[in-house]
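With one protein chain withheld, the remaining protein chains of the complex are depicted in position.
Our next item is subunit A:
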Amino acid sequence: MLRDTWLIFRRDATLLLRNPAWLAIGVMQPVLYLVLFGPLMERIVTNTPGFPPGSSWTILTPALIIQLALFSATTAGFGLLADLRNGVVERLRVTPASRMALLLGKVLTNGLTTVVQALIITGLAFLVFDLSAPFGGILLTLLIVAMLSVTLASASYAVALTLRNEQSFPALVNAVMMPVLLLSGILVPITTGLAPQWLYTISRINPFTHIVDAGRAGFRGDFSVDALLTGSVVLVVLMSLCVFWGARTFRRENA
């Protein structure tokens, strides 16, 4: 299975590198946020009580990275729809390759993509703006982002394989991701100091909030159990569920 996973990973990665423009386009949006929205946050964060600890850049940069993972991984299913249309999925499924490998090879490529893009954004925040974050913390956040990307890409493939429709797929993804994104406090953290009680309560139910919190903790170098435990547990559980879901969908006869 590892060998098959590697083969599929290599295929997808080769295709990705053949069109590096897509990597750049994916990175454009968070870069724009960083440049055009980040400076605005600097004063707001210093003058408004209720923000989590850390400078505006340690709050914003990890959030943008996670937002990027949310966007690019949830739309990964598009690539699969194209592969379905041109028969690639069927061709691979008729080989003895492990069904799990067919999924893992693909989602690992998605994970790698996000990490590369995250490095670009972090590098930019370091060089151009005033980000200061410990090396270990950044590594931790990158790991979180990679796992998040694998999680969401698996789910995205499962949904794409189930819907098999290039129109309804993005509609569904948008409908689900928009509230999830807003409720996870990506741009402005949803804290007790900033949000009304009901909004805070709902945001705590959203699993992604805890993952964003863990990502921020990494950037400010807070490795305490308190800051990381919930997010890590949520992420590991979500990842297991989504990979299982994706693999099951790949194994299913109609996939």
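Just so we're on the same page, a residue touches a chain if its C-beta (ideal position, glycine included) is under 8 Å from a C-beta of that chain, and two chains touch if they have at least 3 such contacts; residues count from 1.
Assume contacts and distances are computed from a predicted model.
Asks: According to its UniProt record, what is the protein name of the omitted chain, chosen from "Helix-turn-helix transcriptional regulator", "Peptidoglycan-associated lipoprotein", "Stage 0 sporulation protein A homolog" or "ABC-2 type transport system ATP-binding protein"?
Replies: "ABC-2 type transport system ATP-binding protein"
Asks: Which listed residue (A:Ala21, A:Val94, A:Leu127 or A:Val225) would be found touching the missing chain in the intact complex?
Replies: Counting the whole complex, the residue in contact with the absent chain is A:Val94.
Asks: Name every residue on subunit A in touch with the hidden partner chain.
Replies: Residues 3-4, 7, 11, 14-15, 18-19, 83-84, 86-88, 90-97, 164, 253-254 of subunit A touch the chain that is not shown.
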